[in-house]
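The complex appears here without one of its protein chains, the remainder shown in place.
As written, the chains take the letters A and B, and residue 1 is the first residue of each chain.
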Amino acid sequence: MNVIIRLLDKVLSYALIAAMASILLVVSWQVISRYLLSDPSSVTEELARFLLIWIGMLGAVYAFRTHAHLGLDIVVDRMQPAKKHLVQIFVQLSVIVFCALVMVYGGAELMELTLDLNQISAALGIKMGFVYSILPITGGMICLYAIHNIGCILRGEEEGRH
Amino acid sequence: DDTVILRLGHSLDTQHTVHKAMVYLGQRLEQYSHGKMKVVIYPSSQLGSEREMVELLQIGSLAMTKVSASPLEGFAPEMKLFSIPYVFRDRDHFWRVLNSDLGMSLLKGVEKVRLKGLGYYDAGSRSFYTTDAPIHTPADLKGKKIRVLNSPTAVKTVQALGGAATPIAWGELYTALQQGVVDGAENNPPSYYLSRHYEISRYYSLDEHTSVPDVMLASLKVWNSLTEQQQQWLSMAMADSVEYQKKLWKQASDEALEAVKADGVEVIYPDKQAFRDAVKPFHDSFKGTEVGRIMQQVEAM
């Protein structure tokens, strides 16, 4: 499990860095091609939007890993340790339920539907199913991290809280 | 109870003729079905963009939507026909094609992607509007940054006419025109007027390069869940609504032109032949393709 998690950490970081660098270059190219070259690129706007979806979802996994998502800890902080552990496990399970149902199952359905019916994006002409594929991928990643977190809680370890 | 509720989402605001025609569709449907069928309308992209709402029909969580034929290209490639400039000679020719077997078969074509085409609404013809200088001939477009719809066909159309095609989101367009990020855009008279772009871009050249109809769609899943009788009622109500909208559109289009003229906008009626000649090579590029074959059929009508 730990090997998988470490590998996942690496892949996730590289993917995010690459996506952020790309989105920066794409939007700069949009300005350059329109203003300096007076030959506006017709695909950068769409490409930037699709990259943002990918960054949002991959980054959501990363933020989940680093426990950076915003939450209300005020009540739980006042609980006794045993009860607190129970609630922490419940939180991880809730996240798993959401990610498994909506992102993995719903996302995969959406991806399959758009691939089957061959929906093409307006400017790039790529299959929308590929754009949507990030949903089941990142949903699965969050589930893995959540399972890892549950393991940590059960063993009484801190789950790498920052 | 056994009342059928059809949820209908669209991207236009409630002032638009198509919205009014949809309200009328709902009234007719209630009459035909003696109150057994109702339409609930969600305007202003409340439920998503046009492309996304088509997806919702495929998913089955929304019953009906209206989509411009242009974004429909991504689902049914032959719809590209409508985004190609000057495929129709005039309004008569345009409607003759839509009402022909060809027009119906294009509608029927969306069934393979789990959609049911119910009919076409009029969305007029699109023309250029510019901020700094008027467009009389394609040469006037040279080097001008023109905002286009996000589609390769729309990009190539403006490029064929000499302009620099720039895709910009509809919501950002007013500011982009104001700040000069783009020099102009193109749309039909009611949209030019209702979007208030005429406040910035004071030249409107009615070259009427494309006629992209609006298409009313139903989810095939929802359609198949209706009884034959209910399907018939819906088709009848849709037919009534189409006739009603055609009249409203004519009126709205005339009123929009009057209003912008009254506000001091210079409306130009350029010689369209020069524009037709300019897109000839673009037309030729479709030879031998599926769309090219449809274009030939249209030409012959």
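Methods note: a residue touches a chain if its C-beta (ideal position, glycine included) is under 8 Å from a C-beta of that chain, and two chains touch if they have at least 3 such contacts.
Heads up, the rule we're going with is that contacts and distances are computed from a predicted model.
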Problem - Name per UniProt, for the chain absent here [options: "ABC-type glutathione transport system ATPase component", "ABC transmembrane type-1 domain-containing protein", "Cell division ATP-binding protein FtsE" or "TRAP transporter large permease protein"] - result: "TRAP transporter large permease protein"
Fill in the blank from the handout: From B:3, B:44 or B:99, the answer for touching the chain not displayed is B:44
Exercise for the section: Extract the touching residues of chain A with respect to the undisplayed chain. Expected result: 13, 16-17, 19-21, 23-24, 27-28, 30-31, 35, 45, 48-50, 52-53, 55-60, 62-64, 66, 68-76, 87-88, 90-91, 94-95, 97-98, 101-103, 105-107, 109-110, 113, 131-132, 134-135
Practice task
Quickly run down the residues of chain B that touch the omitted chain.
Solution key: 7, 13-15, 40, 42-49, 52, 55-56, 59-61, 168-169, 171-172, 174-176, 178-181, 194-196, 199
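As a convention for this text, only the chains that are shown with their structure count from here on.
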Fill in the blank from the handout: Separation of the C-alpha centres, chain A versus chain B, in whole Å, is 35
Problem - chain B contact footprint on chain A (complex, rising order) - result: 34, 38-40, 42, 45-46, 109-110, 113-114, 117-123, 125, 128
Handout entry: Contact set on chain B toward chain A in their complex
Key = 51, 55, 58-59, 71, 73-75, 77, 113-114, 143, 145, 148-152, 155, 164-169, 181
